[in-house]
Each structure stands twice: as C-alpha cells, then as structure tokens.
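This view holds just a subset of the chains, kept in their places.
Every chain is named by a letter (A and B) in the order it is written, and numbering of its residues begins at 1.
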Amino acid sequence: MNLISIRDIDSKDIEGILDHAEKIDNGKATVDLDGKILATMFFEPSTRTKLSFQSAAMRCGMEVLDFSPGTSSLKKGESFADTLKTVEGYADALAIRHPKEGAVRLASTVIKKPVVNGGDGGNQHPTQTLIDLFSIKKTKGRIKDLNITLLGDLKHARTMRSLVYGLGMFGANVTLVSPSGLEMDKKYLEEVNDKFGLNVKIDNKPDYSDADVLYVCRIQAERFADPYEAQSVMEKFRIKKADLKDAKEDLVILHPLPKINEIESSIDEMPQAKYFEQAHYGIPLRQAVLDYILR
Amino acid sequence: MNLISIRDIDSKDIEGILDHAEKIDNGKATVDLDGKILATMFFEPSTRTKLSFQSAAMRCGMEVLDFSPGTSSLKKGESFADTLKTVEGYADALAIRHPKEGAVRLASTVIKKPVVNGGDGGNQHPTQTLIDLFSIKKTKGRIKDLNITLLGDLKHARTMRSLVYGLGMFGANVTLVSPSGLEMDKKYLEEVNDKFGLNVKIDNKPDYSDADVLYVCRIQAERFADPYEAQSVMEKFRIKKADLKDAKEDLVILHPLPKINEIESSIDEMPQAKYFEQAHYGIPLRQAVLDYILR
C-alpha cells in the first residue's frame, strides 16, 4: 500500500490511522515491524521530516537506510527510475521527498515496494496533514464543528491546502486569514466544498477571537515586491502574547515548524502553545502510517 | 578473514559463498550476526555499493556505523593508518572503499578486524564479481560452458577484469567486445589463461548473436579525443531493442549499474533484462560475504 496524497484515502482509513496513532501514543498499542528496513530518500533536504520518519521506524523495530542523493549515481547521469529500482531492492518500504510535484507518485508507479510521500514540491505532504488532524483531535478531543483558523501565507503553504481538505472531510468550521494577495486558491476551496460541503470564511485581518484552534504558517518576505511592506505585513500577522487575552482561554496554537518569528517566543511557554507536542506527535502518527503501508 | 581480491579465494570458497547466497535468497538460510557492528568507510562516494553493504548487514541483524571521511580527522592531517586503527575499535568488521589501488589491502594489514574490499580504484571490487557470478548462476543455472559476452570499455572497467578471472575459473566461453583501443589488457588475459585455460574471443563489433549472457558496461565519452567519434562509437555499441531479435531468445542481459544510455530504456521491461535483479542479488550475496569474513 502507498500513501501519496491525503486524497487517496477515505475518511474511514484516516480515522483508523488516527485511532492507531492515539493508542501507540498512549502505550496501548505497539507496532512490530522488526527486521524490516525503511529507506529514506530525500531528494530535498528536510531534517525534521526525515528524522521523524527514521525515529518512527526505529520505534517500530525497523532498521533505517538513508539514501543521500548528494553522493549518488544520479550525479553520474542515472535516471530517477533506475535509482528507485535499485534502492527498492535494499529495503521493505521507502519514504521519499522530492522537490518536484508528482515525483513521488511517479516513484510509486515505478517500484513495487510501499511508498510514503515525505513531501513533493508544493503539492502533497500527507503525513503532515495527518499529524495536524491528530494534533487537533488529541488537544481538543474532536475535529467536527470546531472553529479552526488558518493564518499566514495560504497561497503558497503546501500543508495548508491539504489541511483544509482534511478539515472539510471531518466537518470543521474553517476561517482562512491571510494578507491580501496570499489567499488560498478559490477554485481549490470550491472543489473541497463540492466534495464535503466546506464551511469556510475568508479574511485579511488577523482576528482569531472565536477560534478553538489557531494554525499559524509562515509569511516569507520574498513574496512582496517592497521590503517595507513585507516587514509591515509580517509584523501585523505576528502572533503576540498581548493579543491572546482576546482569544478563547482554551485556544490551541499549532504550527508545522520550523517557525522563525511568526509567533512571539514568549508564547512558547504558554499552555496554548502546542506546536512542539505537534512535532512530537509525528512519531506515533508515522508509526501508524508505516504499519498502514506495510500491513 | 578478509576479502580483498577475488584472487585470494579459491573456487571452493567462492562456490561456498554462492551456494550460501542462494539459500539466503530462497529463504532456506539466514545469517545471524546479531549485535555485531559493520563500519562502512567509503573514501570515495558510491551510494549503491554502500547502501547494499548496509542493507545486507541489517538483514544479518548487524548495526551499521557509517564513517564519512568528509568530516573526519584525515582533514586535520591524521594518517590513513591512524584513522583505521581508531575506527577498528568501534566495529566488528569494516567495508572499505578507496580511490587508490591497494589501499584496502594495506588497510587489512594495519588492522586486525575483518575487512571486505568495497572497491579500490581501478583494481579490485570482489563483491561485485561475486554478484556477477551469482547473477549468471541464478539466471542460467550454471556458469560452465555458457557463452558470455562482455561488451563496452573493457580497458578501464575494473569489474570486467575480475569477472573474466571468475569466468575463467568456472569454465565459461568468453567473448570480449569493445571499441578499438578499449580492449582488455592482453597480458592480463594470458595470465588468466595460464591459470585456468581461458576460452576467449576478442571482437570490435557489437555482435552477441550466440551469447547466453550479455554483460554490458559503460563507454565514457572522455576516453575519445574527438567528441564526434565518441558519439558515433557509443551509438554503435548501444544495446537496442531492435537488435535483440537476432539474439538468443533466453539471452540474459546484465549491467553493473548505474547505466546511462548504453542500453535502450525500453529494454528494461523485457524478460532478458536482469540488471535490477542483479543489483538486488547484492543483498543475499553480501550477507553470505559478511558471514564468510566474520565466521
């Protein structure tokens, strides 16, 4: 079984993975993939995602084989398909990240071993979406009918599009807050609405007073022609400790990390900040995913 | 025990390793080196060989310690011998690759732990030769009396010289096809003939109509003074799907990989193409080798 896009799996399978991850996290289940080998093939660096996959594999008793394209035969002119077909023989499953959209799905058609997508360009990063859904469920008990505000550059953030899909699937109320010009693609939102009936509001002001969950993502200065405007917009959208007094008391703040200065660092110590927990949830979640693709 | 050159071991030991690899590949034997540590020391990059050694070690229950010379004390001026004597203390066996001929044999005299040669310059790469012999035996049932054509730049390809040695040892009929000027060294062939009575033909035309096995290796453009000649020679020696109609129906095509364009990619899907299987045979074969050196 492969996991290439969140759109390939139905809500029942997602719930199965989330429930399994919950049991693993609670110590009520373990995943035994003893003696199996996970190859991590990251054609684009991502320490965090790679380490999380590797740690999860180790927690399942797997061995980890790291393919580093930097020193590989690709440099000698070998095709992507040939590299995959070779490495396939060395492992039982592959976690692949690639800078080009669609490359991981292509990989999954070339090889027969299970493939999990560790992120392909601006396209899909399904385990991140599952971690996000798991983090919401874990910290708030459910997803349905929650007010969930996504804030930041929603035009370019890969994980946000997939998250909206997942939130639509599980019936959350979604508010999308982004600087003008960095809104999420309207057509994409219509598509999600056609599928699940998405309850969505769109705003250009950083307001999250009625949010149960505030999911923050980065705004990159290079998206703006004028550096002064970039600074002013980033300052306006920065989450500040002082502003949290107007938010719900049990607000949960999430962030896919790494964060730079989108969130005042004093917030890290507040009970609302759950982004490091979110990162740590990557381990049980990816254990459940490894079990899912290797089952 | 060390494995530095195919010439160090007799045919009985080679047959023992090939038979063991066959049983491992069939699931009729396992290698239990649980808790032992293999250090991979690659002073020259080779993703494929390194991953194959690492995967084989993991399949034996070993742990893998990767020494990356890039960030090592060698840069601070430490001697090769001192580096080896230190790393020796961290592992139970070492797989070493080095750009200089003879460096791995030297290493094996400096340290007391078992050493396997992962390739030393233009010299020896014994596990590749064993994989080649194993692949022939596995796909054709035997080596003796088979017509085996080696095609490509036979002057520079390290693996080809060792393979001819192994084929001589096991009584195959060898045809050597290479562009003019890239023939295998005559003196070397006489040496193999003196030892085993080598049945060998030499040709400059890419003809493999009576071959049971066609072993292709790369021709590098930089071997030619004139780039136009390089292109024309490489085109002439490229294996094309259309030409296979004149070959034996049960022809087996092998290649040490990575391949660039020596073989038309449409051939990959044909039953004759066995080079990815050949790469995968590296795992059981290297498991048998690890067992052999650590026995």
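Rule of thumb we're sticking to: a residue touches a chain if its C-beta (ideal position, glycine included) is under 8 Å from a C-beta of that chain, and two chains touch if they have at least 3 such contacts.
Quick caveat, the model's predicted, so the values are computed rather than measured.
Q: Could you tell me how many identical protein chains the full complex contains, when just 2 are shown?
A: Identical chains making up the full complex: 3 copies.
Everything that follows uses one rule, which is that only the chains that are shown with their structure count from here on.
Q: So the centre of each chain is just the mean of its C-alpha atoms; given that, what is the distance between chain A and chain B in Å?
A: 42
Q: Using the touch rule from the top, collect the residues of chain B that touch chain A in their complex.
A: Residues 45-48, 51-52, 54-55, 58-59, 61, 257-260, 265, 276, 279-280, 282-283.
Q: What does chain A use to touch chain B in their complex?
A: 35, 37, 39, 63, 65, 67-69, 71-73, 76-79, 82-83, 85-91
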